[in-house]
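The complex is shown incomplete by one protein chain, all other protein chains being positioned as in the whole.
Order of writing sets the chain letters: A, B and C. Residues in each chain are counted from 1.
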Amino acid sequence: MFRKILIANRGEIALRVICACKELGIRTVAVYSEADRHSLHVRFADEAVCIGPAKSVRSYLDIPSVISAAEITNVDAIHPGYGFLSENADFAEVCETSGIKFIGPRPDVTRLMGFKQHARAAMEKAGIPILPGSRSILQSPEEALEIAGTIGYPVLLKAAAGGGGRGMRIVNEPSELPGLFAQAQQEAAAAFSCPDVYLEKFILAPRHIEFQVLADEHGSVEVFFERECSVQRRHQKLIEEAPSPALTPEMRDSICRKLQEAMAEVGYTNAGTVEFLMDEKGKLYFIEVNARIQVEHPVTEYITGVDLVKGQIIIAAGGRLSDIVREPLQIRGHSIECRINAEHPEKFTPSPGRITGLNLPGGIGVRVETAAYTDGVIPPFYDSLMAKLITYGRDRSEAITRMNRALEMFVVEGIYTNIPLHQKILAHPDFIAGKLDTHFLVRMQEQAARSSG
Amino acid sequence: MFRKILIANRGEIALRVICACKELGIRTVAVYSEADRHSLHVRFADEAVCIGPAKSVRSYLDIPSVISAAEITNVDAIHPGYGFLSENADFAEVCETSGIKFIGPRPDVTRLMGFKQHARAAMEKAGIPILPGSRSILQSPEEALEIAGTIGYPVLLKAAAGGGGRGMRIVNEPSELPGLFAQAQQEAAAAFSCPDVYLEKFILAPRHIEFQVLADEHGSVEVFFERECSVQRRHQKLIEEAPSPALTPEMRDSICRKLQEAMAEVGYTNAGTVEFLMDEKGKLYFIEVNARIQVEHPVTEYITGVDLVKGQIIIAAGGRLSDIVREPLQIRGHSIECRINAEHPEKFTPSPGRITGLNLPGGIGVRVETAAYTDGVIPPFYDSLMAKLITYGRDRSEAITRMNRALEMFVVEGIYTNIPLHQKILAHPDFIAGKLDTHFLVRMQEQAARSSG
Amino acid sequence: MNIADIKELVQVVVESGVAELEVTRGDSKVRICRAVTVSAPESVTASRPAPAHQSVVAHAAPAPQPAMAASASTADAVSDPSLIIVKSPIVGTYYESAAPNTPAFVKVGDTVHPGQVLCIIESMKLMNEIEAEVAGVIVGKLVENGRPVEYGEAMFSLRPL
Partner (left out) sequence: MNIADIKELVQVVVESGVAELEVTRGDSKVRICRAVTVSAPESVTASRPAPAHQSVVAHAAPAPQPAMAASASTADAVSDPSLIIVKSPIVGTYYESAAPNTPAFVKVGDTVHPGQVLCIIESMKLMNEIEAEVAGVIVGKLVENGRPVEYGEAMFSLRPL
């Protein structure tokens, strides 16, 4: 097992990894920007190194600074968390060459998954349903028009190297295509310094459903069932839950079995998430693989009883999946996560600042992941996630009532949070009924606007 | 179901009941003494009534004040929590006559259980092993000497109406008996206004093991397995866990089955705990029944997945156990509770005062029950329990490592706590090995004294 | 160091926003601490549970904000130190008269003598007469007829004679 690990991240996920390390008896090194000097991951790590100024390009995203910090503190491994350098294959390579174990997939696999076309090919080979679309990068608007014609409109133009909605365009009819094609290419080039785009069938009201995977370095793969993440705002997830209200046991089993093969086939290792869209008829289509631990991993931990972050570390240290998953995985109860963001609940404007009063909910079936504390500061330089509130219940309705209770007892003073928004969502009949798709939130807000106006 | 419940308690358990009510959609009324004006149970209840000055005899223990508060707020039921009025049969009767449902056993059952001799008789009838001892109240030192002679020394003199170690005397040889008999009677008379004492076999190094029971008002009883509470100081529990490392599945099943009969036989309703001692040979002996929810109930909730406080309320409202326990109960994983007291970790002197800095641990497998908050005050008038820290793991060793992690991240500034003591206990080889009895803590401290001195 | 200096130092603390200032000069010493004030934007208030408290909970203090503890009534009451506040010794329902449609025991402006009944508080079906302990003039009646009162709740303010 590792002796000492550096956590190349900040906030709640840095603290999450520190907890896993403490429980495994591994010493921890935190890195921090000047803006995070007083943050809890610095407080609770055994050592801490300031790696740069507030701007993340010069600190958390600066590979030389992170590697230097790892060298002067003499660590065996680096855990990248999510975001920042977590899916940067170059960083993983530098770690390797510096003799530091990168806790995540091998760089080549990360690269393969990063290019959606390759990922799609790999999944298709294993019999996983994928969205009908261009099998490769589009050479010209003409090619796009031809393929779109066969698939049928609307279609979605997507950046090959992309993510987070940038370089995406919905095309409703042929006449729009050439113009939007050019826009998508420009945006892709700007965002990912790679103008390649491809297209696929556009599903009007899809559910976002993803499957959690752990794979060890001895060839075995486990699929930890699915999460439903359909409550989103501008492609940003807001509420996640496990299991999905929309999946039948049969569909679940068949996808899990196929994914097990596919991930073993591509030689995937460590933690990963396979994202699907579900169309109105309940059919699943593969979209992409995220080669990292994800924000919403706790809901999976709650229903399976497995500590996924500990699992990542054990696997990276050469351990076997059979030590992490002792008896056959099974779903127990239901879990929901609300992302508590430091932002205005209606205007969605970020609300950094000092937390002057804080009461974190606790008690039965409630888990909080946060680096926030009374008198602590949410700096303006990073994402607005100030806490993850996760509840567990023996069924979905208990998980929901518990979340209502926990949101009511979650007191944050001095900054705005989206807690009132979460309360509105949890009270909405469609959410309670599990009638979800990625447009749910927009619909809810339009309803509210109508009834108030 | 009830519309509104008054919680006749304070601190973490008041908050615990408020959480259960919120999840059941029941409105809550908090009562508080002048010393608790700013406490969280007042903050999070829908209504709150000041019922008296700081001294509990004139507030939390004052039946007219509590009943009046219930009347002016027009509640359907009262939850007594633990301590205070929870096992006061007279209070339960006043509730009945005032048309308010008391959430607990019927007064007559509570009385029956309060008198240990009757409880012993009831249990013995159901074939539950009890400690050899006087079957009834001792009339004279002579009778005591005679019975002690047949049982064999050492024997324990106990107050019939007692609890918490008052009116207890260990007798090692006949010559000591008359003097200690008188002392026990005096102490019993003073503490419980009832001088009756009885005697039973004294086990030198017993384990304290107790079984959790829920019984509905339709005659069905469920036993939620056992808790081990052997880590004690002066009869005060410090660490509890479930399941017990000392029980075999066979013993567990047989006791659970017999208790189910016994409790049904006595017409027990709502929550209760049946306490046993285990001798050096692993044999269990019944000692008493606690007719209330207990401080350590969360460890049972963690391993069974059942919300016991919700269960109490549902039962009191006439609900059925079959709605609370849907599938057959089974033990999942292991759970440990550390009682975090506001007291000096070596001197054990209480440490009331203002909490100037507070960081509650969170994350996977950690549950905190507390009414403490930054700038909040631990008043000197009540018990020193400032928080309950409960961890869950797939096995005992994960629960322990998680507890170590959580204790390390539990920061309390401004007052003393016994967190360092808990850290010593969790690091002790005997605790790690599960080699426990009620003298464990004394032994540990003697060892420390020797090694340091 | 004179009062003026200290006042100025206090200003410095308040304006600068530092939490603590300690100045020692020879044998004189000043220490100034600024209490953490909470400025909560409206959405924050919204994100807080806002229980529909009844009058009985006027004194309930939202934590972690003891600053909001004192209720209006007590605030007024204590604002004039020369007044005596008659507080409820028990929890119950307040009645200003012996029976419906009968005049109140006392009205504002009345002069009361020790032992004179001021009101009745019903508790557990019992009518408890609350008497004046000192002689004085009723300046304020702080509770509405028929409303519940909690322990220590201010009922009357009176100016002692």
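Observations on the model:
Please note the rule applied: a residue touches a chain if its C-beta (ideal position, glycine included) is under 8 Å from a C-beta of that chain, and two chains touch if they have at least 3 such contacts.
Just so it is clear, the model here is predicted, and its values are computed rather than measured.
Checked against the full complex, the one of B:Phe225, B:Tyr416 or B:Phe440 touching the unshown chain is B:Tyr416. When the omitted chain is restored, the residue from A:Ile67, A:Val109, A:Leu138 or A:Ala246 that touches it is A:Ile67.
Of the listed residues B:Leu358, B:Ile390 or B:Ile425, the one in contact with the hidden chain in the full complex is B:Leu358. For chain A, the residues touching the chain absent from view are 30, 34, 37-40, 42-53, 59, 64-65, 67-69, 71-73, 98, 373-376. The omitted chain makes contact with chain C at the following residues, 5, 8-9, 12-13, 16-26, 36.
Everything that follows uses one rule, which is that only the chains that are shown with their structure count from here on.
Nearest to the global CA centroid, when each chain is reduced to the mean of its CA atoms, is chain B.
For the pair chain B and chain C, the distance between mean C-alpha positions equals 38 Å.
Rounded to whole angstrom units, the spacing between the C-alpha centres of chain A and chain C is 51. Of all residues in chain A, those touching 2 or more other chains are 358-359, 374, 408-409, listed in ascending order. Looking at chain C, one finds that residues 36, 49, 63-64 touch two or more other chains.
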